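Every protein chain but one is kept in place in this view of the complex.
Letters A, B and C name the chains as they come in the text, with residue numbers starting at 1 for each one.
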Amino acid sequence: MAEQIVFYILATGVLLGALAVVVPPFARNPLHAAVALLTTFSLMAGLFVMLSAHLLAILQIVVYAGAVMILFVFAIMLLNLRKQDFSPAKITAWKILGAAAAFLIATRIAMVAGAAVSTHTAVDLSLEQYSTFGSVHDVGIALATKYLLPFEITAILLLVAVIGALVVTRRQGGLR
Amino acid sequence: MIKETTIQSLLYVIVFAPLIGAIINGVFPRVLSRRAVSIIGVGLPAISFVATVLALVGFLGLRSADPTYTAVSASLFSWIVSGPISVDFALWLDPLSIVMTLVVTGIGSLIHLYSVGYMHDDPSYARYFSHLNLFLFSMLLLVLGRSLLLLFVGWEGVGLCSYLLIGFWFDDMDKAIAGKKAFIVNRIGDFGFLIAMFFLIFALGGSLDIPSLRAMVADPTSIFHSNTAMVTAVTLLLFLGATGKSAQIPLYIWLPDAMAGPTPVSALIHAATMVTAGVYMIARLNFLYVLSPVSMAVVATVGALTAIFAASIGLVQNDIKKVLAYSTVSQLGYMVLAVGVGAFGAGIFHLMTHAFFKACLFLGAGSVIHAMAGEQDIQKMGGLRKKMPITHITFLISTMAIAGVPLLSGFFSKDEILFSALALQHSSGTVAPWLNKLWFGLAIGAALMTAIYMFRLYFLTFSGELRSPDAHPHESPASMTIPLIVLATGAALAGYLGLPIPGKNLLHNWLAPVFAGGASAINNTGSHTLEYALMGVSTVVALAGIGLAWALYRGPWQHVPAKLQESLAGLYKTLVNKYYVDEAYNAVVVKPLIGGSKLLHRWVDAGLIDGIAVNGPAKALAYVGRTARRLATGDVQTYAAIFAIGVVLLVLFVM
Amino acid sequence: MTNIPLSHWLALATALFAIGTIGVITRRNMLIALMSLEIMLNGVGLAFLAFARFRGDVSVHAAVFIVMAVAAAEVAIGLALAIAMYRNNGSIDLDQASRLKG
Partner (left out) sequence: MSDIIAFSPVLLAAITGLIVMVLDLLSGKNTHKGFLGWVTAVGLLASGTAACLLWVGGREISLPFMVGMVQFDTYGAFFVTLIAIAGAASSLLIVDHNPEQGIHDGATYPLVAFATFGAMLFVVATDMILLFLGLEIMSLALYVLAASKQTSPFSMEAGVKYFLLGALASGFFLFGAAFLYGATGSLDFVTVGRTIQDAAAHGSGLSKVALVMIIAALGFKIAAVPFHFWTPDVYEGSPTPISAFMAGVVKAAGFAVLARMMLTIWGTAEFSSGWQSPGGILLILAVISMVVGNIMGIVQDNVKRILAYSSISHAGYILLGVYAIGLGEPGAVGISLNSGVPFYLLTYVLATVGAFGVLALMGGQGHEDMSLDSIAGLGKRSPILALILTISVLSLAGIPPLLGFMGKFVLFKQVLLADPDRNWVWVVVAVLNSLVALYYYLRIVLYVYFREPEGEAAPIIKSNAGLFAVSTMAVLVLLLGVFPGKAIDASNQASHHAVLSITEAQAAPAVQQESAPTPEPKQPLRLRQVDGLKVDPSHIPIIRRAMELKLRDSGPKPK
């Protein structure tokens, strides 16, 4: 029972945070949106813990709440946006239709998927398993064996991102 | 004695010599001197012609050694092997393709020679010859291709070259548009051709290789004999291709516009060779066509209607090339009528004689236009008889030939078609018997009109006095008159290849092996007495037409045309405007297409709201108008929204 | 231990995904659109982890880890583009990026 309560609290928090990012009145200011996003990310880490994804919960904090948020905040500071940088809010029919479509997708998928998995129950992990499931050890083994190749290739992805970011933001000249 | 292997090598020479010319002149247009361009441009087609003659001699030798000998096949390489389809890049020389090749290379070479004089001052001299040679190559591929696919390659190739050459003087936008029109109309036909090939393979399990296909069809237990509906569909789709290429109703509209190109091009492509491709294709597939009486009847009817329809338009045209263009459409109608009634030999015969006299007429017209410094309106000509004696004589001979004056080539070939229209019937006899009379009636009517409009053209151009005082006409140079003389000779004499004497008809005997399969399905209900009687009739018709033309344009009734024009103003206007066919096409096909695309464009651009706004209340209208402008795509988030809408549609659709 | 049914987890993940999508569609501020993208990817990660837990399959955690790296790289490029756009346009208003159209 306690678990359910925690889940619903966290879920509500996550959703509210996400909505705060997206729904205009709460997030005129990008900085406010960033704070809301930070909330979402952090609460999400809690949900990860509930799913026994301990390592990822930590990474969620480190990568998202840490690195990604810092990037956002940097960008916000760098651009120093003011309100007049934006034309008056436009709510177009396409956007409404698109948002409605996204909403429809979500409800439909939730219904279909919910029906499809209604009989699924979580695998019962033994106590021993439970203590290691989602730990650095387990995930590390997966990364070093099955996911070795993607893990290595992630390096190239990051390299591309670095070069790309430099290329896009440099003012003139070469890579330096 | 020329060996079979030699003929095979000659085949390659025939086909590829013009290609080499096209490449040389196309790649080094600025390096070569004008003289070199002419030598290459004319020389290589001439080589091709000589090789054809040699191949003919060799073929005759082989045939005399072995009377059952039918064809030489030369396979270059295996072209496509994919699934059940295997097509060789192979050439195929049989009596029919020999006739066609001789016409193409022979008349082609003459017209190349003529072009040396005609195009002499053109800045894009090399490009012209390059395109013309490329055309010859494509045409030879069409004629000599052993498989339908190779034939189709040639078929599209000639269309492309035609497009390039019609638009040759592209400084004039109308001409470029005429080229495009030709290409697109042709493509409608090609669509039929392509679909027909697919049906042939998949619905009938046929082969694209023509000899194999023929062998398959010869088997009376094959699906071709049981599934007549599909055979009809295939043949009609192929005929759609033919109506495009051979300018038949309803796709003839491109040919008159195609006269925008240089006159030698009109002579070669739009009179002598390319436009006959449809007739050739039907004759080539005669064994398939005779399986479907319905298709045959459709072919013949379309041909007969085209013949009279175009002839009636030709009566009132004033542009010298337009008259000849409609005349070509009309004569092509005759050929299609011939193959439609099963007189394949007669169709090819008329194709050949027509190639001579129509090429000669076009070149003569070119000579006239050249002499009149570009003037094409026959109302402003006249009296050229004295100024241009050679052009005059050759033009007159060809005019008489096309009008059907006895003993000239057109007389024999046209007569055979008239006779066939009346006397030949499909053996299954499923189609109404009165059709024969209809075809005959239309054809004879067209013959009368032909005589009238051709001699109207002749009288207005060559006799009387010159009606534009500023012009200083002069005879053309030798490179132009020599082809005229050769062609006029041909126009006079080619008919003797097909004299209507039983057993002595050289052309029929020659082509007999090709049409053997098809001929068996055709009954001849006429007699030779009938044939000779018809000759009398058509002589009378031709002479009556000539007499009428003389009376109306040179003789005592000269005031009548103007009066007729007045009293029959409606009809006259309809004719001058070519029955408003172009306008109808515009209204029915082109406008809706463009309109539809514009509509869609606007719809996507401006969004659904725009449409609602039209009827919405005023206030909403103002708001929505702004919204709609903002909605004009280009906005990335609109795209994202549409992406999501697309996904939701899929989601709702699938789940 | 996990008494919350899988369908709840999926509903939450889908909801996050949808909120993110709506954000991308509606928010003109490119930074916020980027944040919305992150919310979408978080939803995906949650779905992955929920399935992993219910199947008792830990190896997918490694996949989610890699997805996180990708998300970070995407943000880096996105922010770089936002900055470049700002320099170029003086604005990161997505509505203004609509010169190309038709």
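Methods note: a residue touches a chain if its C-beta (ideal position, glycine included) is under 8 Å from a C-beta of that chain, and two chains touch if they have at least 3 such contacts.
For clarity, every value in this text was computed on a predicted model and none was experimentally measured.
**Q** List the shown chains that the missing chain touches in the full complex.
**A** The undisplayed chain, in the complete complex, is in contact with A, B, C.
**Q** Just name the one of B:44, B:423, B:484 or B:645 that touches the chain not displayed here.
**A** B:645
**Q** By the contact criterion defined above, which parts of chain B meet the unshown chain? Give residue numbers in ascending order.
**A** Residues 29, 77-85, 89, 149, 152-153, 156-157, 160, 163-164, 167, 170-171, 173, 175-176, 179-180, 183-184, 187-188, 191, 194-195, 198-199, 201-203, 593-594, 596-598, 600-601, 604, 633-634, 636, 638-640, 642-643, 645-647, 649-651, 653-655 of chain B touch the chain that is not shown.
**Q** Hey, which chain A residues sit against the chain that's not shown?
**A** On the side of chain A, residues 109, 112-113, 115-117, 141-142, 145-150, 153-154, 156-157, 159-161, 163-168, 170, 172-176 touch the unshown chain.
**Q** For chain C, which residues lie in contact with the unshown chain of the complex?
**A** Here the touching residues of chain C are 10, 13, 17, 20-21, 24, 30, 33, 37, 40-41, 43-44, 47-48, 50-52, 55-57, 59-60, 63, 66-67, 70, 73-74, 77-78, 80-82, 84-85, 87-89, 94, 97-102.
The criterion applied here is as follows: only the chains that are shown with their structure count from here on.
**Q** Centroid of chain A to centroid of chain B, CA atoms only: how many Å?
**A** 68
**Q** Roughly how far is chain B from chain C, centre to centre by C-alpha average, rounded to an integer in Å?
**A** 62
**Q** Spell out, as numbers or ranges, the residues of chain C touching 2 or more other chains.
**A** Chain C, residues with two or more chain partners: 21, 25-26, 28, 95.
**Q** Quick one: which residues in chain B touch 2 or more of the other chains?
**A** Correct list: 630, 635, 637, 640-641, 644.
**Q** Looking at the complex, which residues from chain C come into contact with chain B?
**A** Spelled out, the residues of chain C in touch with chain B are 21, 24-26, 28, 33, 94-95, 97-102.
**Q** For the complex, give me every residue of chain C touching chain A.
**A** Against chain A, the touching part of chain C is residues 1-12, 14-23, 25-29, 31-32, 34-36, 38-39, 42, 45-46, 49-50, 52-56, 58-59, 61-66, 68-77, 79-84, 86-87, 90-93, 95-96.
**Q** What does chain B use to touch chain A in their complex?
**A** Listed in rising order, the residues of chain B that touch chain A are 607-609, 627, 630-631, 635, 637-638, 640-645, 647-648, 651-652, 655.
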